[in-house]
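Only one protein chain is missing from this complex, and each of the others stays in its spot.
In this document, chain identifiers A and B correspond to the written order of the chains, with residue numbering beginning at 1 in each.
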Amino acid sequence: MMELQKLAELTDSELQGDPHCQIQNIASIEQADKTDISFIHSKKYLPYLSETKAAAVILPRSMSNNFSGNKLINDDPYLAYAKAVTALYPSDQSNGVIHPTAVIHKSVRLGENVSIAANVVIDEGCEIASNVIIGAASSIAKNCKIGEATELKSHVTLYHDTIIGGFCLIHSGAVLGADGFGFAPQKNGKWYKIPQIGNVILGDNVEIGANTCIDRAALGSTKIGNGVILDNLIQVGHNVSIGENTAIAGQTAIAGSTKIGKRCRIAGASAVVGHLEIVDDVTITATTLVSHSIHQAGVYSSGMVVDDYQSWRKNTARFKKLDALFRRVIKLEKRQKKGI
Amino acid sequence: MMELQKLAELTDSELQGDPHCQIQNIASIEQADKTDISFIHSKKYLPYLSETKAAAVILPRSMSNNFSGNKLINDDPYLAYAKAVTALYPSDQSNGVIHPTAVIHKSVRLGENVSIAANVVIDEGCEIASNVIIGAASSIAKNCKIGEATELKSHVTLYHDTIIGGFCLIHSGAVLGADGFGFAPQKNGKWYKIPQIGNVILGDNVEIGANTCIDRAALGSTKIGNGVILDNLIQVGHNVSIGENTAIAGQTAIAGSTKIGKRCRIAGASAVVGHLEIVDDVTITATTLVSHSIHQAGVYSSGMVVDDYQSWRKNTARFKKLDALFRRVIKLEKRQKKGI
Partner (left out) sequence: MMELQKLAELTDSELQGDPHCQIQNIASIEQADKTDISFIHSKKYLPYLSETKAAAVILPRSMSNNFSGNKLINDDPYLAYAKAVTALYPSDQSNGVIHPTAVIHKSVRLGENVSIAANVVIDEGCEIASNVIIGAASSIAKNCKIGEATELKSHVTLYHDTIIGGFCLIHSGAVLGADGFGFAPQKNGKWYKIPQIGNVILGDNVEIGANTCIDRAALGSTKIGNGVILDNLIQVGHNVSIGENTAIAGQTAIAGSTKIGKRCRIAGASAVVGHLEIVDDVTITATTLVSHSIHQAGVYSSGMVVDDYQSWRKNTARFKKLDALFRRVIKLEKRQKKGI
């Protein structure tokens, strides 16, 4: 429960209407009830605005005349909404409780007010900073370090020597520090495993999605910069480095030793091959295969877009003859030029 | 062990041969032994039929003359096989045992005959209906509800407020209710996390594959309809809804806020971008990028099919000039028309 005036301050918005209006909750413009605040950031939701029951609405100045109720005017209504949710739903805080079933090696150094849930296992030599929260059944191998106020949800796995900065959030099923996929071919056809003796280092304010894997380096470190956000089910190979504030969506694969710049945005189900370099401020659209380095900021793509099956079948079959078609057209052009 | 007559009843098949023939097991037509029942649903397996040792065979009427042994005639032999396996191998049933190592908050409400395996953790306020089975080391956060006779295999993670219907099966490593990938961009290049305050709701008879992730909604609920079947390693974003009896194969990604209709079939490694709508009865073939909404039932594709490397290399290089090629052909057409 919060007064609208307080929310205006916390979201840096201009208030029009009743400053003492009590806000209990936040909801979408279609579903908001009379104690909810809502928001609108696109004209396509304007039809809902006249019918909403919301106690107040966050909207940009350009739409403020479309609503006569209580409003918070903000030209970045999406960010203001994010701040309003944060105000109404504060993030998890450590309660300082260590569950008796947690198995914590005696050499582990725990900061103040650390919360460790049931069935957590923490091995020798780890250092856990203050206000860290570790969820049920997570396991942390030898010599890991976890920075201040970082939260591991349940079932997180850290291999040995993993280093995590402060204020990170690691979701369930994430595996940090498993062996990179490093094998040397032998003449007898068998693979010779290369022990992966590096580690994984995460900066501060990193979020790692559920069941995402970040492999330890073969030598040195796999590095995830400050403020990086990774969605679920992403594969990050050994010795990759990802620059600050880069965002990567679900099901993407980044192969080994690739360097990704700062503030990049890689959409879902993309794949980046190994040993490439991608500069800062690159955007990659969904299902793109990044097959070579990208030296210039911009937007890049390779995904093939959906078509109806009959049309797709014909075009796909023709694609196998595309080079031949080019040569046929060249021939036509030559002959036409000659006037044949 | 079951008499053939009983299997005929349970599979709605016509029996020809010895009704008292004892069936112990089920096996493929190539590998069946003399106490096994087998089945055949495609003509390509006919050569095995004459040589099979099977005690009995399930087959369609159109093939019944090809086999002189005991048989169950059914025009949907695949479904009849499914029913026969079910009869011979009944699904897991709760034994009502709660393992002493399970950590169950005192406020949790347990129905009758619930089975909870070793090292399970169930937090405050959960409601677990009768005949539920929870596998080893699963963890269930606050205020979840699990419906009747649902089974969670080992290592399943439910975040707080997740609601699961009855008769569901959730495989190991699945994570339900992790935060959606919701962040607002800021002018300083950093992402502002939007607390994800919704939840995940599964209907009845849902099956979720191993290591599949279904994110909680930003606001409201991510909804998986009755009878939906999801394979392994699928990503379902926040606020997605999937209609009844839709099937999705492995490695597929569904981005946030997309609505998928009923009885759709989405093949493996596909990707559906966010905020789309796909109507009922849509089939998507493997590795398709669904880049826009689909308003009509039917089959859709975009996957590029395998070719030998040399051919592919040439065609792929040419693809980057495809638009130019169209313009060259238009020019040729114009000049030809003019008789140049």
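Here, a contact is a pair of C-beta atoms (placed from the backbone, for glycine too) under 8 Å apart; a residue touches a chain by one contact, two chains touch by 3 or more.
This structure is a prediction, so every number in the text was calculated from the model and none was measured.
**Student:** Looking at B:10, B:46 or B:286, which makes contact with the chain not pictured?
**Tutor:** B:286
**Student:** When the complex is taken as a whole, what residues of chain B touch the one chain not shown?
**Tutor:** 26-28, 31, 76, 78-79, 81-83, 85-86, 89, 91, 99, 101, 117-119, 135-137, 153-155, 169, 171-173, 205, 207, 209-211, 227, 229, 231-233, 244-245, 247, 249-251, 262-263, 267-269, 286-287, 303-309, 312-313, 316, 319-323, 325-326, 329, 332-333, 336, 339
**Student:** If you put the missing chain back, which residues of chain A would it touch?
**Tutor:** Interface residues of chain A facing the absent chain: 101, 103, 119, 121, 123, 137, 139, 141, 155, 157, 159, 173, 175, 178-179, 181-186, 189-195, 197, 211, 213, 215, 219-220, 233, 235, 237, 251, 253, 255, 269, 271, 273, 283-285, 288-292, 294, 298-305, 307, 311, 314-315, 317-319, 321-322, 325, 328-329, 332, 335-336, 340.
Just so we're on the same page, only the chains that are shown with their structure count from here on.
**Student:** Distance from the CA centroid of chain A to that of chain B, rounded to the nearest Å?
**Tutor:** Centres of chain A and chain B (C-alpha means) sit 25 Å apart.
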